[in-house]
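Missing here: one protein chain of the complex. Every other protein chain is in place.
Labels A, B and C are assigned to the chains in the order they are written; within every chain, residues are numbered from 1.
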Amino acid sequence: MTASQLTSSMFSTDAMQSVFGPAACVQRMLDVEAALARAEAACGVIPEAAVQPIAAHCNAQQIDLDALARAAGASGNLAIPLVKQLTQRVAQADADAAKYVHWGATSQDVIDTGMVLQLRDALDLIDADLDTLCDTLAKLAAAHRDTVMIGRTWMQHALPITFGLKAAEWLDGLLRHRQRLAALRSRALALQFGGAAGTLASLGNKGIDVAAALAADLALPLPAAPWHTQRDRFTEVATVLGMLTGSLGKIARDISLQMQTEVGELAEPSAPGRGGSSTMPHKRNPVGCAAVLTAAVRVPGLVATMLAGMVQEHERALGGWQAEWDTLPEIVELCAGALRQMRDVVGDLQVDVARMRANLEATHGLIMAEAVTLALGSAIGRMEAHHLVERACRTAVDSSRHLRDVLKQDRDVSARLGAQDIDRLLDPTGYTGAARAFVDRVLEQHLRRPAGDSYQE
Amino acid sequence: MTASQLTSSMFSTDAMQSVFGPAACVQRMLDVEAALARAEAACGVIPEAAVQPIAAHCNAQQIDLDALARAAGASGNLAIPLVKQLTQRVAQADADAAKYVHWGATSQDVIDTGMVLQLRDALDLIDADLDTLCDTLAKLAAAHRDTVMIGRTWMQHALPITFGLKAAEWLDGLLRHRQRLAALRSRALALQFGGAAGTLASLGNKGIDVAAALAADLALPLPAAPWHTQRDRFTEVATVLGMLTGSLGKIARDISLQMQTEVGELAEPSAPGRGGSSTMPHKRNPVGCAAVLTAAVRVPGLVATMLAGMVQEHERALGGWQAEWDTLPEIVELCAGALRQMRDVVGDLQVDVARMRANLEATHGLIMAEAVTLALGSAIGRMEAHHLVERACRTAVDSSRHLRDVLKQDRDVSARLGAQDIDRLLDPTGYTGAARAFVDRVLEQHLRRPAGDSYQE
Amino acid sequence: MTASQLTSSMFSTDAMQSVFGPAACVQRMLDVEAALARAEAACGVIPEAAVQPIAAHCNAQQIDLDALARAAGASGNLAIPLVKQLTQRVAQADADAAKYVHWGATSQDVIDTGMVLQLRDALDLIDADLDTLCDTLAKLAAAHRDTVMIGRTWMQHALPITFGLKAAEWLDGLLRHRQRLAALRSRALALQFGGAAGTLASLGNKGIDVAAALAADLALPLPAAPWHTQRDRFTEVATVLGMLTGSLGKIARDISLQMQTEVGELAEPSAPGRGGSSTMPHKRNPVGCAAVLTAAVRVPGLVATMLAGMVQEHERALGGWQAEWDTLPEIVELCAGALRQMRDVVGDLQVDVARMRANLEATHGLIMAEAVTLALGSAIGRMEAHHLVERACRTAVDSSRHLRDVLKQDRDVSARLGAQDIDRLLDPTGYTGAARAFVDRVLEQHLRRPAGDSYQE
Partner (left out) sequence: MTASQLTSSMFSTDAMQSVFGPAACVQRMLDVEAALARAEAACGVIPEAAVQPIAAHCNAQQIDLDALARAAGASGNLAIPLVKQLTQRVAQADADAAKYVHWGATSQDVIDTGMVLQLRDALDLIDADLDTLCDTLAKLAAAHRDTVMIGRTWMQHALPITFGLKAAEWLDGLLRHRQRLAALRSRALALQFGGAAGTLASLGNKGIDVAAALAADLALPLPAAPWHTQRDRFTEVATVLGMLTGSLGKIARDISLQMQTEVGELAEPSAPGRGGSSTMPHKRNPVGCAAVLTAAVRVPGLVATMLAGMVQEHERALGGWQAEWDTLPEIVELCAGALRQMRDVVGDLQVDVARMRANLEATHGLIMAEAVTLALGSAIGRMEAHHLVERACRTAVDSSRHLRDVLKQDRDVSARLGAQDIDRLLDPTGYTGAARAFVDRVLEQHLRRPAGDSYQE
């Protein structure tokens, strides 16, 4: 256990910790070794009799992880001591089979392909949580299609919007991430297999055949060539999850701002021991949002690491490749943790519609000045209308009165607009423009998405 | 002019500097204003008579850029003072039309859509250079399909590869970037149009109609909803160009390593005044590679900025959006500059095939030990073969002789392998495995790409 | 002009743009060339007669900057074409003197030392603004030593603090940055002078003498050795300014949060055309804070670039050095721009003490629960006190009453605490603990700082 594991329940998920845990990491490499033996036997490269003894020992539970960790330092990677341990165990059962362990492969073949298998599992988990979050946001947007609230720009009240529009726009970004995640799989999740210098020379003229059989065994696409120092595949995973984390961070920023004591429009779901404070009974801490925002602070630097690491030397790199080992899993875990937190926060988000309505009145009608100006403008011209409304706003501010009252008492205004007109114009619910249409357009996009499948626009 | 412009010929291209120059930046915003007037007149929102006076003044040459720059500080963005200048000029020609300038739009609508138009131009330029580079690499890979050279791992000689394989793998990564660039256009290059709070409220019930007409006028897709604080569109451009820059950096790292005085396998094209030194006549500085590597050092941090900026507040953000303004063009220019440099470096790359061949002998045959072991192994078993070859290698190193000679004089070896066999086994050209097949597979992928068109796998 | 210059009034200062502008950049390099001629003549390396003709032409106004920019691409840096232009101009006046231009120096000597001279100017400007900001914050802290406001944790109301404490803590961080800025000068601002490979070989045995004379002429410390590929000096400037920007970002975040419509405790200074909106009269946009936050988003990635660039090759690097050229000035300008914005924001910050007082009541007394518990605890034990107060808080929330009223009507409480006690305990001004002492301690540190001078702890 590391200190970071003490807090990992905040920043990752149990399932994702399993995917990237030491046992799974080792098991996925061993899965590659077993598949390699099968593929090479099928192609006549190694004896068929070697397959079973090798495959039977490709079991992480038989591996001494502590010894592995100790040996990794001198070897410079994990595959060398793992293959050594595996070979020893196979040899105890079948000395001949042991000669064919890891035949023709290089350490990076096994480490990269093992990581591909881990990423495949990880992306499945992420897709599932993202689906749930999207569905929840779609319901939220639909339910609050007509819930009027203040729109805020520059962190100041601007004009009315609907909470449905806000939720729909949160969703809108996530739908594009779903596209990106679907599209990257065929690029990112490819077999790595090239042997010591990327030519599979030790397999003679059987290299491509073995590669194809290995890819088929692992249900991975066979790439055109090895990609030992072409790292765009893994980096794309990092960037797409980096963007997803950024979009989640945006939602968390909004929710935490709306949870502020003075705003009070939203609240994270409450639960015993969650976000409360015994000495400060009024507090409802946004612990879920805090975890998401933490991920959004951490991930950009980690993505930069992946990009910086792409500049790799020759056929096998010095530093750039090794920099991926911890960085990519960290990105995936942070993204998955943030996604889970947001799924749960939005899943039972407390929406205070009354407070949203009340906050619209915080400026005593000033947010509706534009609506009045537009209405007045059609009668008396835009410039004159602008002048009258500006004067009324100044009066309202100086005298701490509601703009509605000032307008009604303004002779120039009331000559054109009746009290009912003014009431109507000052009603924020009547000034939400295309909000409903935008919500519907986003929901339509959400529905168009083929369930559980990749799709293109 | 800024100091960075003094060196911009290294790190950008003239065409790209035009795309992102102040005049183009302003013109693209004005293009949006003109299109907006047309769209709104077509939808009956503003009078048809206002269109011509507005459109006629949407010309960057009429704008006082210095005044614009001075005013931007207090306004907080460029659109406010630009609209002010535009309105004044329109008013001089037609006071009535001037009322309808920028009608219903918000600053960010104009700034973001202007940037989209700039990015469209930029991506066209990048696609063209990338096409050329890919074609050149394809030719290089084909031409050197059988040029044997040493493969290097850990920056040490490993086993033979071909220079064709190396070039094919450089190409392989770029082909995936072409896919990504094709796929992101429909996501990234979308109209931004939402008005002050993203509802287009001031357009009454005409919001969507105007948005659709505006999108059509600018030949941009109409997005489901405004994306003022959903910044994945622009961030995707940043990440894909970031990855492309990384891949170019990898090529530059390889070439600069192969250009080292002691290695001498490659050289950048020479030209008068390029990369030479009057006091050091032997130098052939990799100035193109240096520029590419510079971009590869700079872009990751800039991409991190884009990702960090995604966490934006409410309907219009404080800091995150503004952080994009310079960062995204910097990424695009650095990527385009690196691409141009690499296009030119590879376009006339000097390949010293003889030196490649000579360098294969640097270890006096030790790189062929694996080939000998495999051949011997089929006769005497792998363990025994390994033992014999290891002994021969040690002897070769200790006595500074060529492994070939040692093997021929080794009685245990020469009992199984004749002198001709040994010569053949020690010949690196016979040990390149699937290199040729990998080259062909990559070239096939390159050909499959529809010319001048986007494509999907 | 670049597009980024259109908005540079937001993100830099005029003075700083001058320091890093092309003319200053070239002039500082020419200052080095002139000083070099003087130093070498003084040491007998070049003829005394060469000095005046060289020095007289070391004037940026005589340099054709456009030609310089065009030539930089092929040369790979700015010094080569600059020396060429300078030499040509000197040659027109004195052919013999022209032979001694740039004698024994390498491009990087001139570029790095020129940058050191620019940085010295830049740090002077930053120190001045930082001094002013610190003084202003000190006055603010002193003036509001007893202005009670709500302390917020997790973006939720927590317990009372004073605005003086908040301002003092803003100041506290800046005082440490002053220390760091003072300490880095002697490390960062050193002469760079090593010649083509860092040995000054072409100066024979006069290398160190010339270096010492050159350092003295430029009033720079003479370092132990050249530092062409030891880049910690410049990177330290980047990191310290990066931290300063982060601290300014923290202040901007706080101010912008306190400027929210619902909070209204602070406002940026108002000015015509600054932060207002004609259609939204109620808005007071935090344009200064936005600029600071923009810098805080951008600078971390740029600092990462400087750190990543430190891994440089041999005696002169490929990419890492060139990556500094634009990045370091960007960091300095962004930091200086943020500092100026914050200096101006804080310089006339509008503090709404009444609103701070009013916001303390937003939870109807719940924020004072801890104070009541502590008081009650001394009488009836902490556990019992906790229990009673918790019950009262729940009642207050459920019945929407003020905690004061609930407590007064609670028989168990009123048995121990009189109405006056309760009033006193519910008064936030009585529960600010060591806030005053902390303010005084920070102000004391501020005063201890030697005025206008560097200092060590």
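The working rule: a contact is a pair of C-beta atoms (placed from the backbone, for glycine too) under 8 Å apart; a residue touches a chain by one contact, two chains touch by 3 or more.
Fair warning: this is a prediction, and the values are worked out from it, not measured in the lab.
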Among C:31, C:109 or C:169, the residue in touch with the chain that has been omitted: C:169
Touching residue (missing chain; options C:181, C:299 or C:406): C:299
Full-complex contact with the absent chain, from A:35, A:50 or A:68: A:68
Per the touch definition above, residue among C:72, C:266, C:345 or C:442 touching the missing chain: C:442
Interface residues of chain A (partner: the chain not displayed): 1-11, 17, 20-22, 24-26, 65, 68-78, 196, 252, 256, 271, 273-275, 279-280, 285-287, 289-294, 296-298, 300-305, 308-309, 318-320, 322-323, 325-327, 329
On chain C, residues whose C-beta touches the chain left out of the figure: 76, 99, 151-155, 158-162, 165-166, 168-170, 172-173, 176-177, 179-180, 183, 186-187, 195-205, 207-208, 211, 223-227, 229-233, 235-236, 239-240, 242-243, 245-247, 249-250, 252-254, 257, 293, 296-297, 299-301, 303-305, 307-308, 310-316, 318, 370-371, 374, 382-383, 431-435, 437-439, 441-442, 444-445, 456-457
Absent chain, residues of chain B that touch it: 150, 152-159, 256-257, 259-263, 275, 278-287, 290, 300-301, 304, 308, 359, 362-363, 366-367, 369-370, 373, 386, 390, 393-394, 397
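One rule holds in what follows: only the chains that are shown with their structure count from here on.
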Chain copies touching (chain A, chain B) - same or different residues, decided at half shared: same
Separation of chain A from chain C, taking each centre as the mean of its C-alpha atoms, in whole Å: 32
Junction residues of chain A - those touching two or more other chains: 152-155, 158-159, 257, 300-301, 304, 308, 370
